[in-house]
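Yeah, one chain of the complex is gone here, protein chain that is, but the others are all in their spots.
We call the chains A and B, going by the order they appear; numbering starts again at 1 in every chain.
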Amino acid sequence: MDNTKEPIMQARNVTVDFRLPSRMLRAVDDVSLDVQRGEILGVVGESGSGKSTLASAMLNVVSVPGRISAGQVLFKGQNVLTFSEEDLRDFRWREVAMVFQAAQNSLNPVLKIREQFLDTASAHGNRPKDQVLSKARELLRYVRLEPDQVLDSYPHQLSGGMKQRTIMALSLLLDPEILILDEPTTALDVITQAYVMNIMRKAHDDLGITMVFLTHDVCIMAKIADRIAVMYAGQMVELGSVDDIFYRPFHAYTRGLINAAPSLTDDVRLRRAIPGSPPDLTDLPAGCRFAPRCRIYAEGGCPGDEKGELMEVERGHYTACYQWKKVGR
Amino acid sequence: MPPLLELDHLEMVFRGGGGLLRRGARRVGAVAGVSLQLEQGEILAVVGESGCGKTTVGKMITGLYKPTGGRILYKGADIHTLKGEAFATYRKGVQMVHQDSYAALNPARTIFQSLGDPILHYRLARNPGQARERLAELLTLVGLAPPQQFLDKYPHQLSGGQRQRLLLARALSLHPDLIVADEPVSMVDVSLRISLLDLMGEMNRRFNIAFIYITHDLATARYIASHGRIAVMYPGKVVETGNLSQVMATPRHPYLQALLAAVPIPDPRVARHMRELPLKSLEMPDPANPPPGCRFHPRCPFAETVCEHDEPPLRASDGHLVACHLAERIPRWEWAPQS
Partner (left out) sequence: MSAIQSFTAWFGGGRRLQPGRRSFFGMIVRNHRAFLGLIILVAFLFVALAGPSLITLDTKPNYMPGARLQAPSLAHPFGTDYAGRDTMAQFVHGAAGVILLSFATAVFTLLIAFVMGGAAGVAGGSLDAVLMFITDIILTVPSFPIMMVLSMIVTISDPLSFALVLSIWSWAGLARAIRAQILSLKRRDFVEAAHIMGLGLPHIVFKEMLPNMASYVAYHFIMIMRNAVTASVGLMVLGLVPFSTTHWGMMLQLAMGSTGAMYGSTAIYYFLTPVIGIMLFQMGCLFFASGMEEAFNPRLRTQ
């Protein structure tokens, strides 16, 4: 993989399977991804893409009935998947922190926010209380919350936006090197969403944290991402700089995604939906998984029988589409 | 000819809290004086963030809530005075498409049962066989083909996009004049949203069905109501309304400008240079205790003394209606960044 910057975390050929009562579901299929130190990486995928499962795999928190059946996850050269419980505890939250989807619900409703900060800190090592609290205050101020008001509140006393910002502050408590955020703004209003994304950008610029955003909405990545990875049906189908992805996509799905997103300034007549429905992960075609919905395939421009492997077609720009040249803008 | 739907100074006050500790029942004014009109076949986008009352307005229009003030006029008649035949006509004429397609379908019944009942109830089909045929036509109309494949399934066996189409089919089955769609695409994958919106647009053109599209997403509102109108709501009130393309071209209310600045733009170069409208605070006002004067003034970067005392009325400015004292004096909204 490209190494213009040094990769801090790498997923190599990760495959995650789920065993269901009557069949097997491959949520992540042979995915390799490098996260470069200091970048903001956006992983874009809709339902069934496998992005959340991939993130869970990178933290080794894939829950039963899922199993990581192949691959490695390297953090600073060491394979996370072989870590002991103790190593994992050190690793999680201190090196890599994750903010889950609808994170607002991950706050304990019966504890004050102050307690939750203290709990988190003590779960990952011993630190003196006042040190933790002063750090918490600093972080809360950073996300433009009133520290005293928030620390003394219970989660239900805070609004959705406030909870989300509190979680962000919590995730930064132990100075992680990487922050993974899974749909951090889905439940938020537009103005709060823009604000939260700004804070994330600011945290990145000030603290040099590497960030990985998982989202189904490619639009919100346009402003702050450095690189974007696109996933479909468990595979990584395109990876490139944000400009590459938006201005010169090399995969029909990426192009379809961007074409299907209405914005405030475009010509509405140019918008096109992607035909068909999301992939059924238990019943995938043998060849290209996007073929049933692909315009190029429908026009006869591609046989659609090759599964597709990620290949570097331009510097730093990878695609799994063999007809990448035909994916015009 | 009266408008299809008219909201006349609509108010909805909920009584919350109270209880044993007797702190007094809290009056939550979810809707505080909304007046709107809708003509036959028109599309109106009602835009606002969560808590602004747009869903409550939708529920009042469909008759689920009884307004505590004001009237709702359907074809000129107050819906809460209708009885018998006239009321049945209203019930058939105004339908709703919910946001959560899974919650809006009975999980213990098949699609045929759920969608067939209304058709049989109103005698649009005389027996289950006829109902099946009607439904087959309807499902094909909304793009679910072959229909037989869907009729005997349960909701959980279908995808979100398919279920949303079913909700639309159900709403269409009674030949309504108006469909209230409350965030119909927000729980659907981005790549499918346009196709659902196109479908609604087609229903609007083909059958002259009016749509009230309730959403917090300005981009999809603009997509579906590009030839229609828009009403922007801020807790309990309409702050700007008019022809959508006109309003979007010259937004006059600071809140709308803030919203426009916040909507993500799928164009990196433009997005990186978009200016922000700095708001003084991120918190929406508490509907039980709204600020005096203009409700937006605590957050408004342009607020002046008059804004703290007097509530601005909706008045004409620049070709549409705005509720802001300073509408003419705040800077014009710039779309193109200086790059």
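Convention: contacts are C-beta pairs under 8 Å (C-beta built on N, C-alpha and C of every residue); 3 or more make two chains touch, one makes a residue touch a chain.
The structure presented is a predicted model; accordingly, all values stated were derived computationally and were not measured.
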Missing-chain contact, candidates B:27, B:71 or B:92, resolves to B:92
In the complete assembly, which of B:68, B:113 or B:186 touches the absent chain? B:113
Listed residues B:62, B:162, B:204 or B:220, member touching the removed chain: B:62
From the list B:121, B:273 or B:315, which touches the chain that is not on show? B:121
So that we can see where the missing chain sits, which residues of chain B does it touch? 62-64, 87-88, 91-92, 94-96, 98, 100, 103-110, 112-114, 117-118, 121, 152-154, 156-157, 170, 174
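Assume only the chains that are shown with their structure count from here on.
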Distance from the CA centroid of chain A to that of chain B, rounded to the nearest Å? 31
Going by the contact rule set out above, which residues of chain A touch chain B in the complex? 46-47, 144, 159-162, 189-195, 198, 216-220, 222-223, 242-243, 246-247, 256-258, 260-265, 268, 271-275, 277-278
Touching residues of chain B toward chain A in the complex: what are they? 49-50, 159-162, 189-195, 197-198, 216-220, 222-223, 226, 248, 258-272, 274, 276, 279, 282-284, 335
